[in-house]
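One structure coming up, written as structure tokens, with questions to follow.
Missing here is one protein chain; the remaining ones are kept as they sit in the complex.
Labels for the chains are A and B, by order of writing; each one numbers its residues from 1.
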Amino acid sequence: MFIDTLLIGISSGAIYSLMALALVLVWRSTRVVNFAQSGQAVLSTYIGYEICLHTHNYWISLPLAIFAGAIVGSLVDLLFMRLLISRAKSGPIAEIAPVIATLGLLGLIQSFIGLVWGNTFQQYPSPLSGKGFTFGSHVIPFSPQNLFIVIASAAVLAIFGIIFKYTDLGLALRAASFQPEIAQLAGVRVSRVRNIGWAFAGAAGAVAGAVITPTSTLSPNSLDLLFVSGFIAAVIGGLDSLVGAVVGGLVLGIGFSFILQYIGGSVTFLVGFVILMVVLLIRPQGIFGHKVNRRA
Amino acid sequence: MKLGLEVIDFSVEYGAVRAIQDLSLHVVPGELVAVIGSNGSGKSTLIRALSGLIAPSHGSASWNGISILGKKPEELVRQGIVHISEGKSVIPELTVAENLALGGLWRRDKLDVAIATQESLAIFPVLASRLGQRADSLSGGERQMLAIARALISRPQLLLLDEPSLGLAPLIIEQIFLAISHLQSQFGLTVLLVEQNAMSALKIADRGLILNLGRLIKTGTPAELLADSQLRAAYLGF
Partner (left out) sequence: MRSRHLSPRTRALLFLVIGAVLLTVSGFIGELRTYQGAQVAVYMIAIASIILLTGYSGQISLGHGAVMAVGGYGAALSFNLWHFPFAIALLFGVLVGAFGGFVLGVAAARLSGPYLAGTTLALAVGLPTIADQFHVLGGEQGLNFDIGDPPRWVVRLEGGDFTQYKWFFWISIVVALVALWGITNLLHSSYGRNWRAGRNNAVAAGLAGINVARGKVLAFTVSSALASLAGALFALLLGLVTPTAFPLSLSFAIVTGAVLAGVGNLAGSIVGGVVLVAIPELSGSLTTHLGNSQKVSANLPGLVMSSSLILVVLFMPNGLRIRKFKKQVKTQ
């Protein structure tokens, strides 16, 4: 029982980590919490769903959905964020303008999806079974698809980790997020690098959407709750930290899983809210963050 | 067309504040020119406008006859113009090695990047033993050295240096200024150095300009400037 709960927790935690990672990537590059992240992810998932409808092959649709996520992320930065940042500098809503604008974008993307695909629930099936593994007569709630979720997320996190730590692009990304001006003076094309950060974030969100959706259904709002979990996970880890996002996601996923098992499902988000409050009030820089810049 | 850095009728404004007014100067290739001015006289503003971080409101600036205005700093770096900003221009969260690598990131010629890195480490040997350390664990002087070393890896032609002496102990200042002078002679670098510390800067400069409230008020060789006792009392502070 304990192991089952833990496994399920790791599976959902992996997804939270991906979403948290997407939020952290954008936060580090642009200092904006992207409330449209779940919209971008669900749009990419719909693109994967559409491709899967035509090709009947999940394994073709998955990488294309991820690619679409990267393109969408990059476009959101180019067409939307740059305009927003250059325009909304002053005025009564300057401080909250990014929040409002990304919320607007979320609404825009979701209504667009509704117009194209409708608001009904769709199935985006994967060839992997959603039924739990069996051990003798014991069926555990952890399915091959869950296993794939864990593997895919771990792979994405590992790839990002390697890119950030060992490649020139990763160095440029880190430099541009820590000290954009100094990075610029050292020759880093900061706005281009930022755009890559947005593309990475979009891709991470797309992976989350495309691997989790086969376990439930797809609708314009189907990833909204994932965003909330991702945000909580990102804050637990410290919005600035990539490692923190991963750990925060796992902690939250496992925590939720145990609550679900031993207390009941309906309170998970309330508990999430309480955890968020406690973290923000006691350790506002998160577990892995080191800069205190979230206070008013 | 003049070779070197040519600045004509340059003005920079922050809203209503004119931080630089109708400034003209010319730095010949290979020359080390020091702009001396007290706090708030507009030194950083001048350098920031030359490196593309801010836009001037009026005037022109060119390097070897090609205008450098309207270009972003990262593009100017590719044309050999490197700005080392005030207060240790390094990224504290990165290691020393990563900070150095940053200077060569955009360059295709990786072999020369490696050579340039070795040369820089030879000039500042203290960095060689700290490569794996985070930059925020360095002392102020070491950070300034790291900033200069990183700039060298970009193989600059023109170095724009903003107050390298800021906050450093006299002995360290001497060391750093010696290194700057060495760069000029060894690599033929052109240097525009802005400084509050007139004494140290004029010691290594070929020429000095005095900046006050955004205007150039005097130009001359270090010897000429130091000989003017009125000037010394009013602007050089010793």
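Simple rule for what comes next: a residue touches a chain if its C-beta (ideal position, glycine included) is under 8 Å from a C-beta of that chain, and two chains touch if they have at least 3 such contacts.
Everything numeric here is computed off the predicted structure, so don't read it as measured data.
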item	value
Omitted chain's touching partners, listed by label	A
Per the touch definition above, residue among A:87, A:131 or A:283 touching the missing chain	A:87
Contact set of subunit A toward the excluded chain (per top definition)	32-33, 35, 83-84, 87-88, 90-101, 103-108, 110-112, 114-116, 118-119, 224-225, 228, 231-232, 235, 264, 266-273, 276-277, 280-281, 284, 293-296
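The rule we apply is simple: only the chains that are shown with their structure count from here on.
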item	value
Inter-chain centre distance, subunit A versus subunit B - centres from mean C-alpha coordinates, in Å	42
Residues of subunit B that touch subunit A when the two form their complex	51, 53, 72-74, 77-78, 82-85, 89-94, 98, 101-103, 105-106, 150-151, 154
Subunit A residues touching subunit B - in the complex, by the definition given at the top	168, 171-172, 174-175, 178-179, 181-190
